[in-house]
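Note that this is a trimmed complex: some chains were dropped, and none of the rest were shifted.
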Amino acid sequence: MLHLLDLFGTAVFAITGVLAAKNKRFDLFGCIVLGFVTALGGGTFRDVILGSTPVFWVNDVGYILIVFLFSIITFWGAAFFVQLSKLLLILDAFGLAVFTVIGLQKSISMGNSYLIAVLMGVITGVTGGIIRDLLTSQVPLILRREVYATASFCGAVAYIAVQQFVCNQTFEIILSMIITFAIRLIALRFCLSLPLLKY
Amino acid sequence: MLHLLDLFGTAVFAITGVLAAKNKRFDLFGCIVLGFVTALGGGTFRDVILGSTPVFWVNDVGYILIVFLFSIITFWGAAFFVQLSKLLLILDAFGLAVFTVIGLQKSISMGNSYLIAVLMGVITGVTGGIIRDLLTSQVPLILRREVYATASFCGAVAYIAVQQFVCNQTFEIILSMIITFAIRLIALRFCLSLPLLKY
């Protein structure tokens, strides 16, 4: 079930990756690269850091096919997807929630500490977006304006906190995802942002 | 023989890496970094993804020495090399063909699927150029305008396709390289490009 959600999140991230090429005159190949980087970048970075190589998509062809498929569909149907931008923001928040839980669980299953697990949850969720922004613009937006990593962080901490008291993985997964998803949506709705650096 | 071509391609990529610093006011160290990143970036990324670490140049000092040597030569002789820009484009297309085949073969020899092998061929060929562009300009040119990865992709697919029918590795290597090389040169000659994102 979580694997299906993961593939769903991968597709959503690939779509948002391609759409980030808007106004930047990327060609088909550039858009596919953006789709790959956004959808698989976070998990790849996590696996490399933890030494879990070959990385996850090398032995599971499904991820690559999904990214290819949705990158190409989005490329040709960009005019259509751009109209769905509000829906995509919601789906992207959902993808963030899924990726966070998956990064967290993989890290724990490899025997790492809770601190590393939370960090890997966040890294899995946000790294793809940071590299996408780096490839398409000067300074990554995700580092400047949005409550994005914060939502991922809260969901990950909630998972660990509840795990101390309840021995039901399904419950923890759902709770963590709801918290990440809700915080991200509330931040979008009310244009919340973290404090900026002042000096 | 392929190893010699690989060293040749490494030298060419180091030269084009240093020349990319043109108009950007890079110093000697910055130029050497560009040489390294362009020449060794693709293979390094491939090895890290596949878990083939330490990466290939750690235990083969030849690559490092060649990159150092040609980066420094290019730095001091930039005025000369700039005049050779047409020749360098042709040699670069040749380097792309070599790197694609090497990435493909290494991936197959590690027991990966054909899909991963093709992907690794392309990654070995183009990643160095993407990071070079990222370090020297805002948005990588390779993602926006050129038939570059496409040539690498076609050469890699040809290798796999022919391998199903002919059991002669030398033939497959030469065929794959000719296809990558030819497509890249034709694209350069006629200024071909992939379709751009429209929305």
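Every chain is named by a letter (A and B) in the order it is written, and numbering of its residues begins at 1.
Just so we're on the same page, a contact is a pair of C-beta atoms (placed from the backbone, for glycine too) under 8 Å apart; a residue touches a chain by one contact, two chains touch by 3 or more.
Computed from a predicted structure; not experimentally measured.
Engineer: Please give the number of copies in the complete assembly; 2 of them are in place here.
Structural biologist: 3
Just so we're on the same page, only the chains that are shown with their structure count from here on.
Engineer: Per the centroid of Cα atoms for each chain, what is the distance between subunit A and subunit B, given in Å?
Structural biologist: Here the centre of subunit B sits 30 Å away from the centre of subunit A.
Engineer: Using the touch rule from the top, collect the residues of subunit B that touch subunit A in their complex.
Structural biologist: For this pair, the touching residues of subunit B are 48-51, 53, 112-113, 115-116, 119, 130, 134, 138-140, 142-146, 148-150, 193-199.
Engineer: Which subunit A residues qualify as touching subunit B in the complex?
Structural biologist: 18-19, 21-22, 24-31, 33-34, 44, 48, 53-55, 58, 61, 64, 75, 78-79, 81-82, 134-138
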